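One protein chain omitted, others in place.
In order of appearance the chains are A, B and C, and numbering begins at 1 in each one.
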Amino acid sequence: MNKVFNSFDEAVSDIPDNSTLMIDGFAGPGGTSQNLIAALRNLGSKNLTIISNTAGLASVIGFGTLPGQTPVDIGVLVENNQVKKVIASFPVSPSPSRPTAFEKAYAKHEVELELVPQGTLAERIRAGGAGIPAFFTPTGVDTRVSEGKEIREFNGKKYVLETALKADFALIRAYQSDRLGNLVYKGTSKNFNSVMVTAATISIVEVDKIVETGAIESALIDTPLLYVDRIVEIKENNER
Amino acid sequence: MNKVFNSFDEAVSDIPDNSTLMIDGFAGPGGTSQNLIAALRNLGSKNLTIISNTAGLASVIGFGTLPGQTPVDIGVLVENNQVKKVIASFPVSPSPSRPTAFEKAYAKHEVELELVPQGTLAERIRAGGAGIPAFFTPTGVDTRVSEGKEIREFNGKKYVLETALKADFALIRAYQSDRLGNLVYKGTSKNFNSVMVTAATISIVEVDKIVETGAIESALIDTPLLYVDRIVEIKENNER
Amino acid sequence: MKDRLNREIIAMRVAKELQDGDVVNLGIGIPSLCSQFIPEGKTVIYHSESGVLNYGPMAEEGFEDQDLINASGQFLAPVDGMSFFSSSDAFAMIRGGHIDVTVLGALQVSKSGDLANWMIPSRGIGNVGGAMDLAVGAKKVIVAMEHNDKNGSSKIVNECSFPLTSKSCVSLIVTDIAVIQVVKSGLQLLECAPGWTKEDVQNETEVELIFEKGIKEFTL
Partner (left out) sequence: MKDRLNREIIAMRVAKELQDGDVVNLGIGIPSLCSQFIPEGKTVIYHSESGVLNYGPMAEEGFEDQDLINASGQFLAPVDGMSFFSSSDAFAMIRGGHIDVTVLGALQVSKSGDLANWMIPSRGIGNVGGAMDLAVGAKKVIVAMEHNDKNGSSKIVNECSFPLTSKSCVSLIVTDIAVIQVVKSGLQLLECAPGWTKEDVQNETEVELIFEKGIKEFTL
């Protein structure tokens, strides 16, 4: 039972064309699996469906980015014509003068978009990991995002039926993993990461450090090992 | 914003007749709010609906109980004729010769039962706390527990629609709380406790120790403060 | 033209609405400024969709941490009693009714409290983010915005022409010229900015406002 891979390239090498991927992070470089994204860009798999909170924001507006850094995000996959569709809650730049690569491709009808409210996105992913095929939520009722979907009242209030999201692969950044695959995230880099890791057939995780089993105290484990398939340690000479 | 109460009696004093309560614990005394249950027994509120994994098991069969201990559980409320209905997954004793107080009352038609598979129970409670009124689950399809409920197929597999559970009060045992109400549970005493605390209008928590805010490291907080309304520290001279 | 209140004063007025112990989620823009104006002695707990509760001040220069941000991408300082959680948990808190107040910006608010704040139709694409969840899930929704758009048109409208965020969700609107409450029969003017009369405010507002006695000058 060895989950440790030696390189990012090796860890993503079997991601085929037409795959559905969950890619982590809130919007900034913190909690974004930049090394795995770069490896997937190098691999070049095409026609990908990407499930993610944004469609690549930090690379154009520097969201949550420390001075002098140039983060890698989904934008590089869009620019490389690898992306067929994006399922996201925050796909465009808040600054119209600095559009995302996704927006430009979308304007040229090169990429599709499914826009999902952020809480519904998180809950659909959780549902995918938790064996719940569909659930009702109040979010989006009487708006564009619920058009064509089933609406039902419970206790006099209207709710929309939303379905689970699953992926073939998840690309995840964590802080540490032990050799079994138990993960710890840092601070606000737990948000989408800890949910997406549960909803993919194969979850690939890049970590700052792989430690011996037992080095992470039980009470600190955020993601239990059964959700983790592959682990790659970020080497010191790697800047991301 | 003071959440700290000085006694168990005071913390439960406003629980009226006809309330719905979530009561914590898996089955044994670990993670069961024994002091709050005893206080509710003393208060004597009637016609209660109790949502819990068992209907009181440790007190009759010693489940998860250390030698020489006599745990307090829901059984004392049933014996005191305070309970109208129980919603549980494991309501009876696995040992027919040592029936639970609930079973005896049930045989005399003094109390109602809604039997729910354990995972569905946990998910219904989570849904109650998370603003999800209903969800589909594969558990219980083609069995008694889905009788009369909506069945729907997703991707060729059958699922049953289950609805959220909420409560007026939750009685919860945790290990530590800080003054703001951030909680830590110990080991396997996190199971139903950390879900129920999210699904009640008023969550009342007994803890081994109340510590200053900051004494619990952020990464160790299991339940963020917004789910906690009342905290009572278990005094040293209290044996439970 | 009369003076309009600046963004800080709008935020200061909104802050007055926050009660001791409230759990509050602040949107980007003017709403994010509110946290500076909480009176001493009141404890307000901030929640962010980035998966954090009980954050405080922003990080000082040189101490920024990319793993410690709010939903606006600002770097936070570590604080005692701060907790972190998943996005599904962050929105369970929102949708489950555990957030007392959210302060949001708006493109339009209608007579019946409908909110439109996620998409300018001419752009053809927009960001929903957490706004729909917050609008539907928070116990109280306060809108903090400029009263009129760049062309001078009223952002308080009879019917929203922009795509909706949520129907009938707004409780209170605080703008650079007025404080307006959403009531059953429509929009009631509560306060006017210094130097503004109720007629002045009405002139800038598409919706016919309800005037009851006791309209006050902006109070902070």
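Heads up, the rule we're going with is that contacts are C-beta pairs under 8 Å (C-beta built on N, C-alpha and C of every residue); 3 or more make two chains touch, one makes a residue touch a chain.
The structure displayed is predicted, hence computed values, not measured ones.
Partner chains of the missing chain, restricted to those shown and counted over the full complex, are A, B.
If you put the hidden chain back, the residue from B:8, B:169, B:192 or B:227 that touches it is B:192. Of the options B:20, B:33, B:59 or B:137, the residue whose C-beta touches the omitted chain is B:137. In the full complex, chain A touches the hidden chain at residues 1, 126, 128-132, 178, 180, 182, 198, 213-214, 216, 218-219, 221, 224-227. Against the chain not shown here, chain B presents residues 26-31, 53, 63-66, 89-92, 94, 96, 103, 106-107, 113, 115-123, 125-126, 137-145, 175, 185-195.
One rule holds for everything that comes next: only the chains that are shown with their structure count from here on.
Viewed as a contact network, the protein chains are fully connected, with every chain touching every other. With centres defined as mean CA coordinates, chain B is found 34 Å away from chain A.
Averaging Cα coordinates per chain places chain A and chain C 29 Å apart.
For chain A, residues touching at least two other chains, in rising order: 123, 137-138, 187.
Within chain C, residues 84-85, 88, 91-92, 94-95, 137 each touch two or more of the remaining chains.
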